[in-house]
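Other chains dropped; remaining ones untouched in position.
Naming follows writing order (A and B), and every chain is counted from residue 1.
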Amino acid sequence: MNRINEKLNKDGKLLSIYFSAGYPNLSDTASIIQDLEKNGVDMIEIGLPFSDPLADGPTIQASSTAALKNGMTSDVLFNQLKDIRKTVSIPLIIMGYFNPMLQYGVEAFCAKCKEVGVDGLIIPDLPVDVYDEQYKSVFKKHGLINVFLITPQTSKERIDYIDSISEGFIYMVSSASVTGSGDGFGDAQTAYFKRISDLNLKHPQIVGFGIKDEHSFKQATTHAKGAIIGSAFIKHLTSHGTEKISDFVENIKA
Amino acid sequence: GYYGEFGGAYIPEMLYPNVEELRLNYLKIMAEPSFKEAFDQLLKDYVGRPSPLYFAKRMSAKYKTKIYLKREDLNHTGAHKINNTVGQILMAQRLGKTRIIAETGAGQHGVATATVCALMGMECIVYMGEIDIARQAPNVARMKMLGAKVVPALSGSRTLKDATNEAIRDWINNPVDTHYIIGSVVGPHPYPDMVARFQAIVSEEIQWQLKEKEGTEKPTYVVACVGGGSNAAGAFYHYLEDTDVKLIAVEAAGKGVDSGESAATSILGKEGIIHGSKTLLMQTKDGQITEPYSISAGLDYPGVGPMHAHLYKTGRAEFMAITDDDAMLAGLELSKTEGIIPAIETAHSLAIFKYKTFKPEDIVVINLSGRGDKDLQNYIEYFDL
């Protein structure tokens, strides 16, 4: 069983953390992953940086740009992850845009993921129908779970379609907005979390976008299985470097 | 939504409802008589169509062939861009949108968008790279005169590509009330198709105008410059299936195709995804999109529309790459020979006569996509006028 599914099957709410691979320093990737697990994080999205991350906000884009400048590439990332499974057991997901994967070769990319122990992918600009038609078999062959997004504007019909094709969790975008914006969740968003929860989908939902502290994490996970924090963690890295990751995680899980 | 292997809609789920709404409705709306009527009326009375098909007598004599110029430079706001923005603003109205966003590089599409928003009394936000804002002050002023808000794109290289990213982010954040007016035949389906259909008026007119002048609807060649590719899409559109008509797409070679400072996307690009579309784009071997270079701000886009990627791949169109220097000289030549100062984009198309010889009986239609007033500063500096 894929580590993602194992984790989803357990009781309790899941805290997932996103960061850009190669940020703040090129060689920080593995140690950040290790520290996150050590501090009780349940799952990690490793951002593969891209020059034109159109679904990201300024914070993540800035960390991506810095990571690229540091020399991050798909090859460098796979090399940094090649021994990761010697020390880390929580699910690892690579989150990135499709073009770098396409250039690497989708099959080769998936094979590499499997080889280093990555469990899944989140590719914001690979639409579900294209995946369905062209890439599903490759992902399956390498045991990779592809994670799809839904938003408050996603229709019931499309949610069902996404649920049907999903194998891990559904990435529930808290609001139709790029990452890092917003300021806690309002009634509209919590109503949306509940509406989706009430659909009793086959796959659990993990909320992303807009979670930055204990309060918003609790709001997000009232109806969902977990939540992903990205921008807030990047900001923490920018301000405090890689030394005080424990402080950040403790503040969320307090 | 594909041209051969190119096209599609490689968009984040957040954009799916917007793009899907457009995809489901655009052909239906465009087919409505009231839409057609409003579009045709504005093209005629507001844009000033039909734009003339002008026989360039002195250029023809010089190059010993029959050269016709399709005068998109005479359109309101000075380029072909307005054909598309007029179409899209009517589309946005019919989709019930109240807020318009756009990206712009040199500012021409921004001006064309701000123009139609003023015309319709709609809110208009134009994203423009911070560097481009500094470089293109007159067009920024035009947009402000027209009531648009110009928002600087501060990320990345702070040019067109980043302005496009910012516009897409805005759309993601405003999925219900906002229509995104893309300025070229790029972006996710249905944009490339929709924009091409709005620009198709160019070749539609060439057909009947050439019939009047030469007794045939078919030129031997249709020539157009390609950045994103909208003016070429319009000029080629009704000839795409007719292989009697040869198509020439002219890209910007910048300081030379192999100089490392170029925007010859088709020749230098590899297949990939940019701004929601699978096409040819300039990128590193790792798939990072690179910043192109051309003296022409309208041609330095790292991608190309999927239609053009397909025309390149299939050989349906011949692709030529013209350097800055050749383009500038061709712009000066047209000015002195025909009294028409072309946009530097367009000047690339005019430079092909240096490299390609035509027969006396050939009919060569060049899409004169825009006027050069916006480029005067460049011309002044280049030629030390």
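In the analysis below, a residue touches a chain if its C-beta (ideal position, glycine included) is under 8 Å from a C-beta of that chain, and two chains touch if they have at least 3 such contacts.
Please read all numbers here as calculations on a predicted model, not as lab measurements.
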Counting every copy in the structure file gives the formula A x2, B x2
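The rule is short, and it goes like this: only the chains that are shown with their structure count from here on.
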Between subunit A and subunit B, the Cα-mean centres are separated in Å by 37
Subunit B residues touching subunit A in their complex are 8-14, 16-17, 154-156, 161-162, 164-165, 168-169, 172-173, 175-176, 270-276, 283, 285-290
Provide the residue numbers of subunit A that touch subunit B in the complex, in ascending order. 50-55, 57-58, 61-62, 65, 68, 73-75, 97-104, 124-128, 130, 148-151, 153-155, 158, 173, 176-178, 181
